[in-house]
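Only a single protein chain was left out; the remaining protein chains are all shown in position.
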Amino acid sequence: MFYREAGDFKTSYRDDGQTFPIRLDRWGYYAILAVAFLVVPLVIDSYWANAVLVPFLIYAIAAIGLNILTGYAGQVSLGTGGFMAVGAYAVYKLMTAFPGVPIVILIVVAGAVTAVVGVLFGLPSLRIKGFYLAVATLAAQFFLVWLFNKVPWFYNYSASGQINAPERTMFGWAITGPATTASAKYLTCLVFAVVLAWVARNLTRGSVGRKWMAIRDMDIAAEIIGVNPLTAKLSAFAVSSFFVGIAGALLFSVYLGAAEASEAFGINKSFLILFMVIIGGLGSIFGSFAGAAFLVLLPVFLKNVLVAQLGWPTDLAAHIELMIVGALIVFFLIVEPHGLARLWRLTKEKLRLWPFPH
Amino acid sequence: MEFLYASEVLVNGLMAGVMYSLVALGFVLIYKASGVFNYAQGVMALFAAMTLVGIMEGRVPFAHLINAAFGTHVSSFGWTVPALLGIALTALVMVGLAIAIEKLVLKHLVGQEPIILFMATIGLAWFLEGLGDVMWGADVKTLDVGLPQGISETAETLTNDWLGYGFFIDRLDIWAAVIAALLVAALVGFSQYTKQGRAMRAVADDHQAALSVGISLQFIWIMVWSIAGFVALVAGIMWGTKSGVQFSLSLIALKALPVLMLGGFTSIPGAIVGGLIIGMGEKLFEYFVGPLVGGATENWFAYVLALLFLVFRPQGLFGERIIERV
Partner (left out) sequence: MTHDPTPDARHIGPVLMDLKNITLRFGGVTAIKDISFDIREGEIRAIIGPNGAGKSSMLNVISGFYVPQEGEIWFEGKRRPAMKPYEVARLGLARTFQNIALFDGMSVLDNIMTGRLNKMNAPLWSQALWWGRAEREEVENRAQVEKIIDFLEIQNIRKTPVGRLPYGLKKRVELARALAAEPRILLLDEPMAGMNVEEKEDMCRFILDVNDEFGTTIALIEHDMGVVMDLSDRVVVMDYGKKIGDGTPDEVRNNPEVISAYLGVEHA
């Protein structure tokens, strides 16, 4: 009754194309942003930041990145972990080489470096498609991780082979390093997540987004109506890798503080992000957030119930988590290939008619 | 002498390649018959090996879970099962698994895009991995079904007599090669000369047409997944005997992917030749180039090779040429 578009007339094409065409959605969105920026930082503690919110925001960025490539441009990638490693090691090298440059700029540059690497590994997509390409992206995954493990230059010849984030500050607040507060970590990731989600939304509703979707839905027809597959696919790889690289840089510098390539950025990370995209919804920015939230919360939830409440061993909980995640992936692909985002949309469509469904 | 060292590396690579071929074969079978690119093939091998160990050692399935839930301390039935019976029982479990997969997963995904099916099998892989761990525990298990192991003295003496240099070849590798060859021969015979085999090829060619002449898709799929389960069991036995039954076993599945890219997804000879090329290639590359770049190139060599190869020949060595139409 209250949630509807009737009477909410648009008088220009500009208004019609906006992100939240329904007024109530717009308000809800502003309210969430206000709470996220103004309330949460005041109440957040380090458990919530480290176990839930910070990983959620970082994985959401990575999931948006992969969603651009897979959900919008239709190119499946299993190399996300490797590209996150590029972002992490790039920001590490930049942090140690240019201690004076603000960390936020370095993180963005690390994203740009990852974009270049992404384009390089995206080149085969011009010749191969579908799961051939998916398997080819495994080459990126394994090669990159191997590279960061074996070439000491990348980890500044440290004895442990690890990379450790030195302390860097913004406006007097520590953003990286051990002294960083929970709210500083959270706010840094939140700013990146909000800005990048907005950028992703803009890109996907405009002409480049249509090129990606055209390639995804029918690549031959897209080429015949004038889409250059080279630029369309490579731009998807570039933008996607940019996002993923920033996520990797944040994961290492802000969240973990220390990382080792095969542990933090292994093949399972690639699958984790892919699952977030599938569960959240292919081709949906909102879905990327939903999927990330789901897969970040699930282990926390299982741990609380199975380990803390029932007293089961942790490894058993981890195995059950594997089964649940696997089963959910299959379930979502069968029941709702468009994921949580689609379920949300259906709910809203019902709400629009409520309480007079006929 | 340098040449002989390299040849030894080559022969050992060939043996590893046989193993890759074995896993790749499972992929090809399923792909040909159902158009599903089964990422879970490697985890199926792991699961089969775990089940085999569990049955042979008389472990109680889900012991871990039962103990946690009810506070009991069950772990073993207290008996052991001979290898052959164990293999037969495991094969039955794999058939059951095939039926479950068909009923619970595949049936609901008919007509979906290949990439969706592929992602579903990734989910399946995670599920099976978790299930295996919950059923049998995640410890590294040793598997011994009585296959001969250790360095083959015959091979060493023979090569020593011939070449003046004794090759070190694991007897298990030789056995694996022989068994793989037999398995391939049996499968080719099956698909060429039996009614079910013909039906299977018909389904591979065109689902709709096969349905219209009265072939039961459901039956074929269960059959193919069962065969793939059996192939996975054989692969699991080989790899499990060689390096223990543990998670890394499922990673051979990943190694089988570049094998398939080289060989083409639809070709049984392709799977075999691709496996041999990758097996030899990665061992030789590690031998010659590995020391220069810090080693462990086996982690990525196969993928990069397949990637470069695909860019120049997208359909693989033996795959059918793709003609695009509008």
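We just call them A and B in the order they show up, numbering each chain from 1.
To be clear about the criterion, a contact is a pair of C-beta atoms (placed from the backbone, for glycine too) under 8 Å apart; a residue touches a chain by one contact, two chains touch by 3 or more.
Since the model is a prediction, treat every value here as computed from it, not as a measurement.
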| item | value |
| --- | --- |
| Residue of A:I64, A:M213, A:A264 or A:A290 in touch with the missing chain, whole complex considered | A:M213 |
| Residue, one of A:I224, A:L310 or A:V335, that touches the chain absent here | A:I224 |
| Contact set of subunit A toward the excluded chain (per top definition) | 12-14, 16-17, 199, 202-203, 205-208, 210-211, 213-214, 216-218, 220-229, 235, 239, 283 |
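As a working rule, only the chains that are shown with their structure count from here on.
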| item | value |
| --- | --- |
| Mean-CA-position distance for subunit B and subunit A (Å) | 33 |
| In the complex with subunit A, residue positions of subunit B that touch it | 37, 64-65, 68-69, 104-105, 108-109, 112, 114-116, 118-120, 122-131, 133-134, 138, 254, 257-258, 260-261, 293-297, 299-300, 303-304, 306-307, 310-311, 314, 324, 326 |
| Residue ranges of subunit A in contact with subunit B within the complex | 76, 123-124, 127-128, 130-132, 134-136, 138-139, 141-143, 145-146, 149-151, 220-221, 224, 267, 271, 274-275, 278, 310-313, 315-316, 319-330, 333-334, 337 |
